[in-house]
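This structure is in structure tokens; I'll ask about it shortly.
Only one protein chain is missing from this complex, and each of the others stays in its spot.
Note that the chains take the letters A and B in the order they are written out, and that residue 1 is the start of every chain.
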Amino acid sequence: MNASTLLASGGFVSPGSHDFVFKPLFGNNILFTKPVFQAILAAILVAVFFLISSRKAAVVPSRTQFFGESVYSFVKKDLGEDIIGHEFMKFVPFLFSLFTFIIVNNIFGIVPFMQFPTMSRFGFPVALMIFTYVIYHYVGIRKHGLGKYLKDIAFVPGVPKWIYVILTPLEIATYFIIRPFTLAIRLFANMFAGHLLLLVFIMGGDYMLHNSMVLKIMSPLSFGFGIGLTFFEFFIECLQAYIFTLLTALYIAGAIADEH
Amino acid sequence: MSSKDEGAMFTIIAYLLAGLLLWGGVGMFLDHLLGLHFLVVIGFLVGLVSAMYLIYLRFIRQ
Partner (left out) sequence: MTGTMAIVGFGLSTIGPGIATGLVFAAYINGVARQPEARGILQPLAFLGFALAEALALLGLVLAFVLK
């Protein structure tokens, strides 16, 4: 992370989970660290940008309005209408804020001077996952009633009775534990691994640059990989925001579908 | 590949993981309780087969 300590210690300190721990920004208040600041900043950025882009809505759109509207219509059509079906409109605000919030937070991973994807701290994806979890079970229960909703989840039709002993715990575990957690872990692990990968190449290149002649010649290769992987990370960051929102929409669609 | 297919893929992974963790965990717990060593393997196999059967029931049998 900083070259001076690297040089002082002599050996190469490989990046690890210690690079994801931040000191509190003000005093000893552990609630306010860099990731928290980034999350708040992302919320403000998203809100301000879409307020500006929609405030002076005109028939001939300005550039900001066009951009805002194309993001909105992408979420509304591709993630709402195509997946959830005719009741999609009441979920669009949630999906839209989820998508824009995650994508801004992820892109902070490659913005200069921030360079830390907020979602690589596990708490943030878990918080978003809890929103998704509560919403899709709530709409499912309200649509079908508690008994029928649980019966649809737990009992697959058309198998002998004794097999339910094995299958029902599996269904319950999948719907209530594994699926929400894989949702959070997928976002977290992609951001964590991506940030770690960038750290390895940039810090490795930095270390080689301050070392013997042979390593000095090799170091541009490492920096080149770092730059290439930064573009790759940009792609992954957009893709993971899309996938998180897509899976949220799919879970909601599955919860309010007429039969599973 | 529509979005529904992607959802099915992620659900398949979730089923397999749930089967392995749940029944493997039960096997591990019984191993711990009874002082045996092989029940965890049986748990994994049961979990894998039951998850496969569930995937067959949910996605393959139309």
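Brief remarks on what is shown
Heads up, the rule we're going with is that contacts are C-beta pairs under 8 Å (C-beta built on N, C-alpha and C of every residue); 3 or more make two chains touch, one makes a residue touch a chain.
Being a predicted model, the structure only gives us computed values, none of them experimental.
Contacts of the undisplayed chain with the visible chains, over the whole complex, involve B. From the options B:26, B:42 or B:55, the residue with contact to the chain not on display is B:55. Mapped onto chain B, contacts with the missing chain fall at residues 1, 5, 8-9, 12-13, 16-17, 20-21, 24, 28, 40, 44, 48, 51-52, 55-56, 59-62.
Here, only the chains that are shown with their structure count from here on.
Those residues of chain A lying in contact with chain B across their complex are 78, 82-83, 156, 158-159, 163, 166-167, 169-171, 173-174, 177-179, 182, 246-247, 250, 254, 260. Those residues of chain B that touch chain A in the complex are listed here as 3-4, 6-7, 10-11, 13-15, 17-19, 21-23, 46-47, 50-51, 53-54, 57-58.
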